[in-house]
Each structure stands twice: as C-alpha cells, then as structure tokens.
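Here the complex is missing a single protein chain, while all its other protein chains stay put.
Every chain is named by a letter (A and B) in the order it is written, and numbering of its residues begins at 1.
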Amino acid sequence: MTVVGEAAGGAVAGGDVPGEAAERAAADEPADPMAGPAADHALLDAMTVGALTWIDGMRPAFRLPAAAATEADPDHALKPLGELAELTHLVRDHHPLPAARGLADGLFRFAWEQTGQGELFAELVRNEPQATYPVELYGVFARAGLHHSGTEELLAVTTSLRHWRVAREDHTRTLGVLNAEHRIGLTPHADFDAVLALTGLGRCAEPWALDRHGVYGITHDVFHVTDWGRAPHRMPTPLAEYLRLWTPAWTETWLEEKLWDLVGELLAVRACLPGAAHDAAAWQRLAGAQRADGAVPETGSVPPDDIAPEDLFLGCYHSTLVTAFAATLARTAAMPPASPAAPFRESETAL
Amino acid sequence: MAEQAQQESTSLSAVVADVATGVALALEGECGSYALSGVLAQDDAVALAAIRVLGADVLAPYALHGGAARGGADETVVRKALAAYPPRADASEVSVWTYRGLVEASRAYLPGGPGGWPPEPPAESEWVRTEPWPRLAHRASQLAALSLPGLAPGLAADLAVRTEDLARGFVRAVRRRDWLQAAGLGRWLARLPDVPETLGLDAGLRYVRRMGDSDARVTLQVTAARRFHGRGA
Partner (left out) sequence: MASQLTAPVGAALAAEVEDLLGSAEPEGIYRDTRECTGILLLAGLLLLSPPTPRPKSVR
C-alpha cells in the first residue's frame, strides 16, 4: 500500500491535549521516526481500502428489491443504499488515494443506478408524500449534481406545505431534512440555527447525561452542521469547544463498550473539529475490530465465520461504511500543514 | 480463626460506612461538635482499619469547623491507626498517598501541633503527568480526601494541569455507574479552578448524590464538595 505525498515525519501530530500525549506514551508506540503521522496514514488508508473492498463485495446485498417503493421495509431496503451513497460520495471526493477514490466512485455510481437514475424517488414521494426519508435520500444525490426532474417537481409542492413544517421527528433529524432541502435547492422549511439550538449539541447537554442514543444525536448534529465533514468551519466556536472537551470521553467509553459503530462516528466528529487532534490509540483499537476481509462489526467481537451472509451484512455494513468515512476525514484532517495537501477533488467525472 | 477473619472482613465495610456517615453528618451540621472517637463504636482493629481506609477524611469536620477541641482521644486513635497500617514496601501509590494524607491532616487539624507524628512517606506524583486520563481519573478519585484544605498542595497543583482530563473521567465514571469514582472526581473538580462550564458540575454532583445514595462514602464526597467548595448545592 503506497501512501501518496508523505513527508517522512519525526514530528508528533499537532493538537495533542495532555491526556492524549500520555495515552500515546502509555500505548507502547515504537520510538522510530516513521511512527507518528506516516504510520497513522498507512493505518487509516488500510482501514479505508479494506472497508470499501468488503462493501464492494457486498453489492448484491445493497440491491433494491422489487417492492422497494411499496411494501419493503425501508430500513432494510433503502437505508443501506442511502448510507452507501452519502459516505462513498465523500470518500470519492476527498481521499488522496486513487484506490480508495476508485472503489468509492464505483459504489456511488452503483447506488445511483439502483435508484433508476432517480426514478425511485418520484415513486417514493408519490406513495408517501408526507415522509421525510425520500427527501433525505434524494438530497444525497442532488448534492453530487445528480437530479431527477420529476422528483424535484413533486418535492417543490410537498415540501412547501404548512403540513411539511409540522415537527415529526426529533430536532436532530430535522437538521438532516433541512440539509437535504438545501442540497436539493428547495427553500428550507425552518431556520437551521434555530433548530440546532434545540438539539443536544446546540444545548450543550451535560456530557455525562447522554446515553447511546444521546451521543448518536450529537454525532448527527455535527454531520448535519458540517455537511458530513465537508464544512467544518460552519461549526460555531462554542460548540466546537464543547466537542473538543467531551468527544474523547465518549470515544473512550464506547471503545470500552465495543460499540465500533459509534466509535467510528465519534472519530469522524473528531476529524471535523478545528485542530482535529488525531487519536492514534483510538484508531488502533478500532483497527483491532476490523476483520481480515475488511468488515467492521457493529458491536463486540468479530462475528463467527459460519454466520449467514445476510446477518453478516446487517451486522457490519453500517459500521464498515462509517469506518471508511471516518478514516477518510481523519486522513485528510491529520495531514500536517508542511506536507503537500491532497487536492479536494470535485467529482472526477460528470455523471 | 478463619471464621472470625470473615466476620471482621464483612464488618470493615460496615464500619467504614458508619464512620463515613458520621463525618458527612458532621460536615452538614453547623457547630463543631464532632469527635472521631464519637463515631467509632469500638476502638478495635476494625476501627483502626476503617480510619486507615478513610484517611484524612476522618478529620474533615475539623478542617471545616476549626480545630479539634476534644482532649486527646482522637489523637490517640489516629496514632494507633497509623502505627497499625504503615505502607508496606509494595504498597500502591494510593496507599502511600492516603497514608501521607492522614499524617498531614493530623499535623494540621489535631491538637498537640505538628510534632510527634510518623514521618510522611515519600510519594511521587509523576503519574499525574503521564497516566492516560482514565487511569489518572480513577486514581485521583481514590485520593479525594487529599483535596481537604491545605493538604498535598503539590498534588493539587499537578492535578489542576489536567482538569479537563479529570472532567472526562467524571463523564466516564458516570456512564459506568461508578458513583464512588464519580463522587471522588466531582469533589476534586469542586476544588480545582477552570472546570469547564459545560461539564455541569453542580448538576452532576447532585445527580451522583441521588444515584449513589446507598453508599455512605458517596454521600461523604459530595457533602465535602458542597461544604468546602460550595459546588453541587
């Protein structure tokens, strides 16, 4: 695995807080000049390519069933595809390695094909004009410059209703809907900052009061504010400070609980913060959970070899995608200013 | 013999709880009528052991209300405890520090002045600088009695450099439902400057108090935080 554009480093990655420096010292890191940033990049790249390779091999599991727009359970039929699209799009546009970009690009195109070049969304909106998830899903593709005019004509009507403004989910989810509306070019139905102020992040909830669901809320607040890590500068300074303080605590506890999925999201959050201190020890521990075939289980230890493929898929696809996403953000955030920055690429080919 | 040892081992926790309760009540109260010898039902091996376990905290009411007035009874029993349980050669950091804390507190708060107490064993605090924050926090929580006024100034200064890490330790301890650890950390944080506002320390102390109210040592820690530093009221 070649690492492109690396400066052989002796410098310790910047942005350490005292606890992290101590963590490194305590974690038996080899004291050789190629440890530090170069070794971290190699690890992150290996995790990303491994994860995407496994995901790529799982394309059949992402395929939409015939009844995707009607009877199928959207959680099983559509949610995986939406997540696939959201996260591979980011990797495609941001990762410095051609191998990673190539895998991500193929997967993203595949996802768009599965939607029938967007035809799926028109059908979803016709069947469920009140639902927000079709808007959220479609927004992922719209952001990439992929449009389906029939869908957008419908959405222009459905999202302009007074009814559309009735709060149906929690505030974190509403931020996602607003983000999607913005991506599609619709008029957002509420003020983003006003809704943000009502979320766990916006309120700066006591960090010890959050359970798993609460911390998932925080991570998603961050993703919606920063457009999944693309715009970290949008994070208001007091909230960035809140995240700087408490993300290490959450990361540690969920590492101990072996909830790799949430750990990956917290590492992604970390990479979105100004300074983006790199938590090498945490990445090592997450790497330990990744299987040889690249899959990362959602929780606990590696699933047994004789597990049924569909169970393996459901148990791993989400956390594996998150790993690739988080490692990409960490990879591009962690590069020291002196080394040549990887270009942030807009889409390589017009779709 | 073994049976007696078993009885004594279960009663150590009970005596520790009783003494902790007595100290907490004395801290709550306004007047200085506390006496350590008053909260010990008996003056036996288990009582001495309980004093050793709680360390400087057995003298906390004197630190709050002012010097001990009661004769030499408290001095006598503390001296016996120090003599009975000196730190062994292989003692843990916590054991050494808590012993030091009890000696320091005796010098500071018991009548008869600083003379005549055992020497304070050397205790190092390099670990405050080098331990990863989860281990740092756990250990600090076990040394919360050293947060009493005037004790271990060097340790407190070293911990102040890692206030954010101790706060993270508080978050972790609460998530683990380790109320005793959370209470000890909360008490340190009550004393340290520049605790992040977003931690919500006051609410956290109140929360830990309610969630951990079956443990007298938890009550002692949060009461000390409130009475000495005004946090978690």
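Operating definition for what follows: a residue touches a chain if its C-beta (ideal position, glycine included) is under 8 Å from a C-beta of that chain, and two chains touch if they have at least 3 such contacts.
All values derive from a computational prediction rather than experimental measurement.
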Out of A:D56, A:D227 or A:E256, which residue would touch the omitted chain in the full complex?
A:E256
Touch criterion as defined above, residue of A:H189, A:R212 or A:R230 at the omitted chain:
A:R212
Can you name the residues of chain B that touch the chain not displayed here?
1-2, 4-5, 8-9, 12-13, 16, 43-46, 48-49, 52-53, 80, 84-85, 88, 91-95, 98, 138, 142, 175-178, 181
Touching residues of chain A against the unshown chain: what are they?
74-76, 79, 82-83, 86, 132-133, 136-137, 140, 169-170, 172-173, 176, 211-213, 216-217, 219-220, 223, 253, 256-257, 259, 261, 265, 298-300, 314-315, 317-319, 322
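Simple rule for what comes next: only the chains that are shown with their structure count from here on.
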Between chain A and chain B, what distance separates the C-alpha centroids? Give it in angstrom.
45
Where on chain B does chain A make contact in their complex?
129-134, 136, 161-162, 164-165, 167-172, 174-176, 182, 196, 198-200, 203-204, 207
Quick one: which bits of chain A touch chain B in the complex? Just the residue numbers, please.
17-19, 22-23, 25-27, 204, 206-209, 241-242, 245-246, 248-250, 252-253, 281
